[in-house]
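One protein chain is absent from this view; the other protein chains keep their places.
By written order: A, B and C. Residues from 1 in each chain.
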């Protein structure tokens, strides 16, 4: 993947205002890939191809890709339920990702965890549990360990607006504040936690203000502007690497679909949804790139065709991958 | 008690800068009473008169008395482990308070709870559990109920600096923020949580900044200046009564003795302790009163003599109060 | 008048009726107001009673329970919801250290009449964090009732009784029963005892103790066994704490054999206590060891379909257990 090279070179040295064409196209390609994988996952669920549930990230790719794109291989990601695609950004092979949906033996956890809860030890992606904010706490613990080892790796952890209400979110931030840990907490504020609107979730307007309760840095950005996210994230990551402590990065965004594939989301006004679909981060970035003559219809098509092929292969692979034997339920409990 | 009258009239109508002599003397008397009761409780423990443990509030009376003094009978108090004396401020008879230490049947809980965990249903004092921050959460629930009943009662809840690190503290503040509840969270920041110094507890300097993470009001005051506390508290309480929402009030103070009576507190520098003893809130307020010709040596002696008599009576009462019968252990579990 | 409705409709109806009857009843939790709940248990309540009485809370189980406790101190009878038993962790202290002990620690000065609804159980593809049973943690502690109805009729009557009860109550609703369990349910409000197990099927040859979704599985197995010549008495516990020892012990004294069936993992599931009680109180009447058919001791429930199937107790596994016990 060409983007791998970009990632290693484009970050840190290039000032935020002068992104290389390679980086810009890399970001673009990754957003489209996440979108297409996610839409495919939704279709497969609707077709009854796998059990459980799926939590679509469509609409939120700006935050997901922008925050994780610049990570190095030795950096860590701690995803939540809506961040299956963050594994893709961190470099997980699509074959593994789709095998995860199916609960097959070629998933990293051999079908133990649900589609939403993908981890990848080799890539330092922490296998999530459902418990909201647990990933932030464990990620914070990883950051504590890394700091003590005097490594300059960082941890990026994702959560939603709702997650900022639970106590553990604050315990994590507080601990990271005390020890100035190399953490980036990405809050994907999509205005809803299931059917609970933000006004019943918090008295705050900007969720980056959560950071103020712990004496750490907080930044809010337009989550649908991938460059705004990318710039804020790379800055926060650079600070974290330099031992300057954690950051809360709020990405203001929106989930297009229901909370999960079984939620028709009738609690939201259609106008609100329509409004946000207009703010789709992908066409917006396409325009940015086209304006700079970096993107043509031909490249767009080429990108999509390539990704389609990759997805098709991955799905075929996942379908052929065997289910675990029933008795595997008894394995991996004790060391 | 003369102070009862003061409490009902002095608050709200009198501007903070013009405290009536009656109010000032009431505050003074209450501080001395709390100090003397607490010192007595310590002596009794050292004498082996009661089991368990005791968490002295000596040095922190400015916050304890200043915050709770103006409360009405229909207001609520949610104390923590170090707030036995807040029951006295709220009006609990000393006889009950000392019976609580002894675990006798004349304590409000007939010996079920420890000395530190006194409640008093008739006075709306919530019987505490040890769990740090639990009282804040339950107090917040009471405030939610009061608000829904359109009552103008308020809830004052006490905790320490350490308590602001646990997640439940934040869940309480967040909920109170969303619903603009009539809550006053008094944080007695005595710089230590057991042997843990503030720098390992939080990256913050002012714990009132915890409020910023939840979009509510935060105020920090010199906790050893009883009038500063009183003024800030009455203002916050008035706002709460008027439906303007919760406040976090940090009182910067110090506990003179160990965390509990079994802690020699060797982790603190003697200089630090000596420094803070110089800031004793009682002589400081005595000077203020004397400067205004409100306090003479004679009144001081009179106050102390009266309180001594009251304490002696209470101790005698507590000693004579019977222990519960062993089988009472089986009572009060189920309705 | 009775009509046949589902378990979830029975719960929904109980909530509607109690809220109508008693203005002190209020509801709070995640996703249950405008959304009506993941499974629609609270559908229509927000629309009828408004945000004041049906509150979508912040995502924080601790304050959900603590707010309910606090409100109960000023006269409310809150019915907080924990969306999935798997997520009750943040509320373990509020439930067990606060609610369950409040009466005790104040020697009756305070009481805490809250009813905590919790959705539990596996078999629906929920995986490791949408399938768990942790009734044991709560049944272990004195001061809180733990209920687990298995029929629509009980769900309505026990929920109403719980809301009216002065004790804190944990009301466990099995998600697999929501739409599969149906029974004749009176339209009018009624209560079901919170102290009594139900003998679902009288029998002479063995007693099967069970609860929740397993009750229906066991009933099917019992009918099958009847055809095979074994007449099993099926006792649906309904209440997990306090247990109805009387019914349980009497049944086993009569049948002299006992099989315990639960979905929970074996070690220290409710079955452990049942077995211990019977050993203490019916030892001389036992013709065979008390046996348990339960989930295996693995984290409940692994996701992949073959793993989930391996975990769940089904009719075949119950039949095998009954055969083994009968043959002893």
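Heads up, the rule we're going with is that contacts are C-beta pairs under 8 Å (C-beta built on N, C-alpha and C of every residue); 3 or more make two chains touch, one makes a residue touch a chain.
Here the structure is a predicted model, which is why all the values come from computation and not from measurement.
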{"item": "Partner chains on view for the chain not depicted", "value": "A, B, C"}
{"item": "Residue touching the undisplayed chain, where the options are C:108, C:142 or C:189", "value": "C:142"}
{"item": "Selected from C:24, C:53 or C:101 as touching the chain missing from the view", "value": "C:101"}
{"item": "Full-complex contact with the absent chain, from A:88, A:137, A:249 or A:318", "value": "A:137"}
{"item": "Interface with the unshown chain - residue positions in subunit C", "value": "86, 89-90, 92-94, 96-97, 100-101, 104-105, 128-129, 134, 136-137, 139-143, 241, 243, 265, 267-273, 275-276, 278-281, 283-284, 286, 288-292, 297-299, 302"}
{"item": "On subunit A, residues whose C-beta touches the chain left out of the figure", "value": "108-110, 112-113, 117, 119-121, 126-127, 129, 131, 134, 137-146, 148-149, 167-168, 171-172, 174-175, 178, 331-335"}
{"item": "Touching residues on subunit B - with respect to the absent chain", "value": "51-53, 103-104, 110-115, 117, 129-132, 162-163, 165-168, 193-197, 200-202, 259, 263, 267, 323-330, 333"}
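Note that only the chains that are shown with their structure count from here on.
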{"item": "Relative to subunit A, chain with the most remote C-alpha centre", "value": "B"}
{"item": "Computed distance of Cα centres, subunit C from subunit B, in Å", "value": "41"}
{"item": "For subunit A paired with subunit C, centre-to-centre distance based on mean C-alpha positions, whole Å", "value": "37"}
{"item": "Shared-contact residues (touching 2 or more other chains) in subunit B", "value": "167-168, 171, 174, 178"}
{"item": "Multi-partner residues of subunit C (at least 2 other chains)", "value": "57-58, 60, 62, 90"}
